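If you scroll down you'll find the structure; I have some questions about it.
The other protein chains are all here in position, but one chain of the complex has been omitted.
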Amino acid sequence: MRTAVFHQSFRDDERLLDSRTQRAWMAAFLAALFTMPFWGSDYLLAMACIVGIHLVATLGLNVTTGSAGLISLAHAAFMGVGCYTVAWLARHGWPFWLTLPTAGALAALLGVVVGLPSLRVKGLYLAIATLAGHFVLSFVFREWDSVTGGVPGTTIPRASLFGFELRGDRRNFFLIFGCVVLLALAARNLARTHHGRAFVAVRDRDFSAEILGVNLLRTKLAAFAVGAFYAGVAGGLLGYFYGSITPEYFALTLAVFYLAAIIVGGLGSVLGSVLGAVFMTFVPEALRLLAHAGSQWLPGLAGLLLPMGQVVFGLLIIGFLIFEPHGLAAVWARVRRTFHLWPFKT
Amino acid sequence: MTGITRRTLVQSIGAAASLGPFAVGGAAAQAHKGDVIIGASQPITGIFSFAGVAMNHAFNDFVTWKNAAGGVAGRKLRYVSEDSGFKLDQGVAIFKKIMAAEKPSFFFGDSTPWSKAVAQDARASGHVITSSPSLAGALADPAGMPHHFVPGSTYGQLQEILMEYIARSARGAAAKPSIAYVYSDGEFGRDGIPAGKARAQKLGLNIVGEIITRQAGVDVPPEVAKLRRMRPDIVIFQGYLVAPIPEFVRQLREAGLNPQIMATAWALDRGTYEAVGALGTRLTGVSTYRYPHETADSPMMAIIRDQLAKSRPDFKHVSPYYICAWLCGMVYAEIAERCLKANKPLNLANMKAAMESMTAFDTGGLAGLLADLSGHQIASGRIYAYDPDKKTMEPASGWIKA
Amino acid sequence: MTPTPAAGLGLSVEGVDLRFGGIHALRGVSFQAGPGQITAVIGPNGAGKTSVFNTISGFYRPAAGRIRLGESDITTAPVHARAGMGLARSFQNIALFRGLSVLENIKLGGHHGMRTGLLSALAFTPRARAEELALREEVERRVIDFLEIDHLRHKPVDALSYGLQKRVELARALAMRPRVLMLDEPVAGMNREETEDMARFILDVQEEWGVTVLLVEHDMAMVMDISSHVVVLNFGEVIAAGTPAEVRRHPAVIEAYLGAEVHP
Partner (left out) sequence: MSEWSILAETVLLGALSGGVMALIALSFVLVYKGTGAVNFAVGEVMMLGAYLYYAGVVSFDLPPWLAFVGSLVVIMAVSALVERLVLRPLAGQSVVAMLMATIGLASIIHGGVEAVAGGDTYSPPGLLPRTPMTIGDILIPGAVLGNFAIAALLILGFLAFFRWSRAGVALRATASDPVTAATLGIHIHRAQQLTWALSGLVGTVAGVLIASSVGLSPLLAGTALAVLAAIVLGGLDSVAGAIVASLIVGIVEALAAGYLGGKTREVVPYIVVLVVLVVRPYGIFGTRAIERL
């Protein structure tokens, strides 16, 4: 029960951070985040950049599958589209603040095309239709040598801002987390507008939503477009971060990784995407540290534990599905609620 | 515990034991003044684990042997490696972690994507020479990848050596043999094909057809049907480790065809030549490295055998991956030695110059001829053919330079 | 304050035929719902009441016949466009969206009136914020206060009692700025007191907003009490229509409900 939070106007009631404590926490979090390049170690920065890229893609999938309930297995392919678009445009001298939105837009366009079957089919048929979309796009990545560099892949010139080259993890960090904050805010805003509500309505009962005036055609395609836009931007950031990419990176396992992230994190919420992306990226890392720490006493542990990465990954998905369907976001909310009036009893 | 699991567990426990102390202990172990550090992101787990485990053992054994023999110009070698699981994200993160923590002078990765992904950071760091088991032509590029070298011949060169051998052995014959390519739809499969076809054309050899298949789970019958129509004298496989080659050979024989079966580098491992040999077919192919049983002609092979007897008695099968990694260790040590002897710091410029000065590097017989590393690769190889009696691969030609 | 919505429109169903494969659900159904009036459609279970509603909503496409809303023929209009024309609806088995709070469910009613584009929604431009706040103002004033559910705003929908859920559904329908309000068994499963509340709300809506109400309901007392025109359906056919009094005495209706009189 939250006390001392009284709104005078609807505007206050509708704000994202509606209490001073929330605004304080958010300010502290953002400060810690954007000063990380100065106190973080190289390794931490590298992992943070990878988490940031996965987070942008997870935010997108949480719109398509989390909010609108349209299962998409083509998310990794959309990321590929974004990455190759940025690679091609950057080679022709376009600056990053132009290549990233264009990459997102192109990926969004393909998202709409792959999303077309969602108008006539639902559930598992749709999942298989997006799977088909994934394989068709992967085929294009491997064969269209002139643009994508074909099987050997292609290189992406570093992003540069007015000649100041974004090289090394520190500079890329700001580019990536600038996008993360912007796109997370956008996703959060979407949930406050009628588009966001329409997505959830289409997920829960799309026939009733239609009768209430929700245009299913435009809403489902918009869900695919927004999700693909995010994946496209994430692909672009990936290209700038790695500097070179091959088609193998955008495998089906990556699409499954993002599905797992939104389920473990929490379907349909931005907080869910954040928690899911961070958690799922660090599972293999945590396993490695556990294996090394344990290998002092149990030499065999690393040998057994490391390949178990995939087993743990699967166990997590099933565990969360059965015991905590609303994911880490629900756990986070429960924890926060117990500390609302800390140290007093709620 | 089933047979296959016991062998694998032993391997992986061995890997873990070597991994454990070095990976974590490495940082903690008191770093001697100016240790020469070799970092590695090895695919200990994942679909390439059998190669990763072997290469990890090789580097450990090489470092133990080299330090026992006085190290490098008085300095000790230290090997720090972690498991990449053959995933790009993890492999790159490990590279950055070890570069930050250990400032290594040498780094060994797990694949072509890895080598390309870390290229810009490796070059920018200015103090590391990288390498990997990938024989892709794009990686042997002194100008584009000054910090990288390929510990063997590139796929293209291997194909060229193969074509030279085919042309040479057909000199007396009436008609030139017809050749068919069967390769997998990935960089591992496609990379060397254009060079091979070009050399074949130059030598007047006739390529009657190309068959491209998936990396795994290949539907063999329709492809064999096509081969039947091509009627090739020689079938060259490229881009497979074991999987479909034995089945291709089996169905070719059932269809009454008996072409000569050829392959390159990694495909010439025991799994393949034994399976194909069991079908009564002599697998032939080009390899940059000698085979472990050739201790007579290669003093270094004898050293490897002794070192293994000491440190890893139950490690029976020495695969080409082990030899490649050991050879790579030797190149690293030689580069370091040449710089330190001329008391030049181990930075990129000096190490690159030292590497390119190694035009007649004695690999102790591992790579046959004296190796010339000026092109950031070892462009030589020899043809080996399977000997059903000895059940090993025996030399079938002299050493050929690409 | 936003302008009060335009007065209710007349709704006429003309000779509608509906078939599901072999089943002939509706046979030449015709009736009118006078503008600003409360018209009830009654009949035993399986008479085709919900089928008529679904056909008017556009969920089923009739084999023959026409549906007219005010002047325009909406028989083939796309389902989602009908909300924009002023056709609002509640559902027999409650169709609230579990993923949305009560307030969000109600706001969804206003969806067809929103003009903010996707991009400006993502950026939440001042225009987008203004439109959302205007919708919030309107929903608060004209629906939430009106139906006295301001204590439920941020509650999850499935935490509410059955009666309250029905009221939220009515609120959502009202948020659609309806000109014709279709209510599918609004008081089914409610106790006496809740039924009276709901009946009062329906009457208030009709009187204050001048909205045309089309009602499907089994609670005879409530129907006869508040509706000015009653249509009786049986086996997909209109067997009687008129004022509550006329219909009550109509022989065909009695027979359909109570079975034939046994003549001595």
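So that you can tell them apart, the chains are marked A, B and C in the order they are listed, and the count of residues begins at 1 in each.
Everything that follows uses one rule, which is that a contact is a pair of C-beta atoms (placed from the backbone, for glycine too) under 8 Å apart; a residue touches a chain by one contact, two chains touch by 3 or more.
What you see is a predicted model, and the numbers here were worked out from it, not measured in a lab.
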item	value
Hidden-chain contact residue, picked from the options B:Q251, B:T264 or B:T363	B:Q251
Touching residue (missing chain; options A:G133, A:G153, A:G196 or A:G213)	A:G133
Among A:F29, A:W97 or A:Y125, the residue in touch with the chain that has been omitted	A:Y125
Among A:I71, A:V214 or A:L328, the residue in touch with the chain that has been omitted	A:I71
Interface with the unshown chain - residue positions in chain A	65, 69, 71, 116-117, 120-125, 127-129, 131-133, 135-136, 138-139, 142-143, 207-208, 252, 256, 259-260, 263, 267, 304, 307-318, 321-322, 325
Touching residues on chain B - with respect to the absent chain	1-5, 8-9, 11-12, 45-50, 185, 211-226, 228-229, 241-244, 246-247, 250-251, 254-255, 271, 275
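Keep in mind that, in the parts below, only the chains that are shown with their structure count from here on.
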item	value
Centroid distance [mean C-alpha coordinates] between chain B and chain A, Å	37
Rounded Å distance, chain A centre to chain C centre (Cα mean)	41
Centre-of-Cα separation between chain C and chain B, whole angstrom	74
Multi-partner residues of chain B (at least 2 other chains)	none
Multi-partner residues of chain C (at least 2 other chains)	none
Residues of chain A defined as touching chain C within the complex	10-11, 13-14, 67, 186-187, 189-190, 192-198, 200-201, 203-205, 207-216, 222, 225-226, 268
Residue ranges of chain A touching chain B (in the complex, touch as defined)	41-43, 45-47, 50, 142, 151-153, 155, 158, 167-169, 242-246, 248-249, 281, 284-285, 288, 291-293, 295-296, 299-304, 306-307, 309
Residues on chain B engaged by chain A in the complex (per definition of touch)	9, 12-17, 19-20, 23-24, 44-46, 49, 82-83, 85, 87-90, 92-93, 96-97, 99-101, 112-113, 116-117, 119-121, 124, 136, 138, 185-187, 190-191
